[in-house]
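A single protein chain has been omitted; all remaining protein chains appear in their positions.
Going in written order, the chains are labelled A and B, and every chain counts its residues from 1.
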Amino acid sequence: MAESVPAADVHAHDDHGHHEQSFASKYLFSTDHKMIAMQYMFTGMAMALIGGFFAYAFRMQLAFPGMDVPFWGQVSAAEYNALVTNHGTIMIFWVAMPVLIAAFGNYLIPLMCGCDDMVFPRLNRLSYQIFLLSAVVLIASFFVEGGAFGGAWTAYPPLSAKAEYSLTPLGSTIWVIAVALEFVAFLLGGINFVTTAMNSRAEGMGMYDIPVVIWMIVIASILFMASVGPLIAGAVMLVFDQTLGTNFFDPDRGGDPILWQHLFWFFGHPEVYVVLLPALGITADIMATFSRKKIFAYKTVLYTTFATGVLSFMVWAHHQFIAGVDPRMAHVFTITTLLISIPIAELCFVYIATLYKGSITLSTPMLWALAFLGEFLIGGVTGIFLGASGADVYFHDTYFVLAHFHYTFFPIAIIGTFAGVTYWFPKMFGRMMNETLGKIHFWGTVIPFNCIFIPLFFLGMGGQHRRIYNYENFPELAGQGMQDIRIFATVSLLVMLAFQVVFFINFIMSLRSGKKAPNNPWRANTLEWQTPSPPPHGNFGSEMPKVYRGPYEYGTPGREEDFWPQNAPS
Amino acid sequence: MAMRPIATTRQVTGIPTGRLATWWVIGSEIVIFGGLLGSYLMHRLVNMQWANYAAHTNTWAGAFNTLVLLTSSLSAVLAHHAASHGDGKKAARYLWMTMGGGALFVAVKAVEWTHEIQLGYTISSNAFWAFYYTAAGLHALHVIAGVIIMGIISVACLKNEDLHRVELIGNYWHFVDLVWIFLFPLLYIAK
Partner (left out) sequence: MTDLIANYVPSLSTYSADIDGLIILIAWLVGFWYVLCNIVFFYFIFRYRAKPGVPTSYVTGEEKELKRWITIPHLLVLVCDLFIIYGAVRVWVDVKQTLPETPYATVRVISQQWAWSFVHPGADGKLDTADDIKTVDDLHIVKDKPYIYELMARDVLHDFSVPVFRLKQDAIPGRTIKGWFQATATGVYDIQCAEICGIGHGVMAGRIHISTEEQHAAWIAENTPAAALADMPQADTPNPKALAAR
């Protein structure tokens, strides 16, 4: 346990020059939660660029089969598989998780709970270092003999277990090791998120005074911890199958390939909620702030989240309806899957109700938050088709599935992240972002996003199945009509990628010359806004805040101001 | 003692943060072993012939190791008791006893495995042996890790520092013990 922390590391007496930290100790080996959050965020963004580049390369191949893709070259079948596999892996494990849970969790939990750092700062640093290592390991798999793993992010054996099938003798092992390292990093990170939020809250902050985003990150960490174990065991088995010649997944010698699918999806489905919940939390806080409203039925939000979390452990086999498991199981999992639509629908209703009778300002963060809700709704309702066993028989492994989960993951990982970044940017860097550029970037992302994925729903209905590098071999899918749709989706992707430049310009310009941010530019209640922007080392200066009320007291009758900070004495 | 973040000194739930963290570690370990043993059981229930493979495991060695681990858990409890009375030296001595138990456990395991491997039952023989070596091996790694951590803690104990950690490593050790209580019947006794 990293409990004893040298005085130089934390809690510095903040006069400058006294503790002049070297570059390395300030940026690379810092134990400060804010710096670790930045490290996670920038690593995540860098990985998002890589994942986005992969998407560009394979979408170009789909739209214009056989072309020389600029900056990549010809996309061979093996490369195509490696690209889609690692696009998925990176976007979920190296973008959504580090940015949504680790970056926002690290940044917000100590600030919003009113303490100076995480409980175990060195453990926190170790978690990031393992995470960084895992990212490097994953990228390394592209440069080994045989190339990167191409058996899909689900890595079903026997394809993933034997080099003679996957033809990537090193790539598949490196892939599993990278993913397992990433899991370890997040298990370590989770210790801090949960213990800090449980034990180190400011004086007076009760359970129901915790901002929703903190609740969500904590519940997500618990879901992750409770679901990932079997897959870690599975990863060990898979690596042994690959390297030691064991037969966990080899049916010829007593193993069972289906076992991996259970281990994977027992984790894989809760994992969706692991990344969904922080994004929901971010949007909850933003929607409350910019509609100047209390979250509608705060406790209901928590209870439905708990219900979702519990139910998420009982739905995994809806990914395996047609995988050759006992067909009777499909009924059980259809029922549980459709039941999970109830708490999620309720959450959507509650979020919409939060707008009711508010005073809504459509600032950039608010636009992102609203877009999250609108887009996620599409992802939610299309999931019903896939959760119903009888309909899944047709839709399984088509582009309908692909479009469906991009309508969940894109709002989560991209829209949710942009919402959070634009909202907390003033706090993180002490400067305001440019609203005009922010809005250009918003529309330039959201409109092309829909242009990419709505057509893919139709391709899915037309029977186009996934992970095919070139549809020419399937006469029913090779028609010009379908090809035009593919081209349209790819062009939309190019437009969307181009608009990300606007974000980076805005980010860098605002960082260098944005308007100085006041402590509380959005006039919000939560504790992080009650300290200077950016917060000093130790977060709250000499006196730690005391909490007197919940986080969403907007428009309280009888008060002049329409907000009421949590730490303001009444 | 060096200065710590204020966060570390708070205790809103009334449960020491270190204990919460240990429970988190144990919780995540439970699901890892749970996944592994659950997978093993699912196979075992449909593969009746696995009983024939299990017949080649050495029940006596397993039973002896069970005894060793249970005894070492007892000395871990005694170490905690001593530590809670502020007697670091005594706690360290009990921790060394526990470490000795852990070392003996690993030694027995080594002899046992050497014999089995010489007979030709290796990790790649079939899925039963794969589970056998993987589950017991993962557990043995936890024993070794526990022994190393206990060594570090016992050094601090001699200086009467951080005595609360004795309880934490004790909890972890009981967990390692408990995993073995599951492994032993599942891998050795069920024939």
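Please note the rule applied: a residue touches a chain if its C-beta (ideal position, glycine included) is under 8 Å from a C-beta of that chain, and two chains touch if they have at least 3 such contacts.
Just so it is clear, the model here is predicted, and its values are computed rather than measured.
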Q: Name every displayed chain that the left-out chain is in contact with.
A: A
Q. Out of A:Gly66, A:Gly206, A:Pro251 or A:Pro536, which is the one that touches the chain we can't see?
A. A:Pro251
Q) Of A:Met314, A:Leu477, A:Leu497 or A:Leu511, which residue touches the hidden chain? A) A:Leu477
Q.
With the missing chain put back, one of A:Gln129, A:Ser341, A:Gln483 or A:Gln500 would touch it. Which one?
A. A:Ser341
**Q.** Option touching the unshown chain, where A:Arg125, A:Lys293, A:Arg431 or A:Arg486 are the choices
**A.** A:Lys293
Q) Taking the full complex into account, what residues of chain A touch the chain not shown? A) 76-78, 80-81, 150-152, 156-159, 165-167, 251-252, 256-258, 291-300, 322-324, 327-328, 330-331, 334-335, 338-339, 341-342, 345-346, 348-350, 352-362, 370, 373-374, 377-378, 381-382, 384-385, 388-391, 393-398, 458, 461-463, 465-471, 473-477, 554-557, 562
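One rule holds for everything that comes next: only the chains that are shown with their structure count from here on.
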Q: Could you tell me the distance, in whole angstrom, between the mean C-alpha positions of chain A and chain B?
A: 34
Q. Which residues, counting only chain A, touch chain B once they are in their complex?
A. 1, 3-7, 10-11, 110, 115-121, 187, 190-191, 194-196, 198-201, 205, 225-234, 236-237, 240, 244-248, 250, 253-256, 259, 263, 266, 544
Q | For the chain B and chain A complex, residues of the former touching the latter | A | 1-8, 10-13, 15, 17-18, 20-22, 24-25, 27-36, 38-39, 42-43, 47, 50, 123-124, 126-128, 130-131, 134, 138, 162, 165, 168
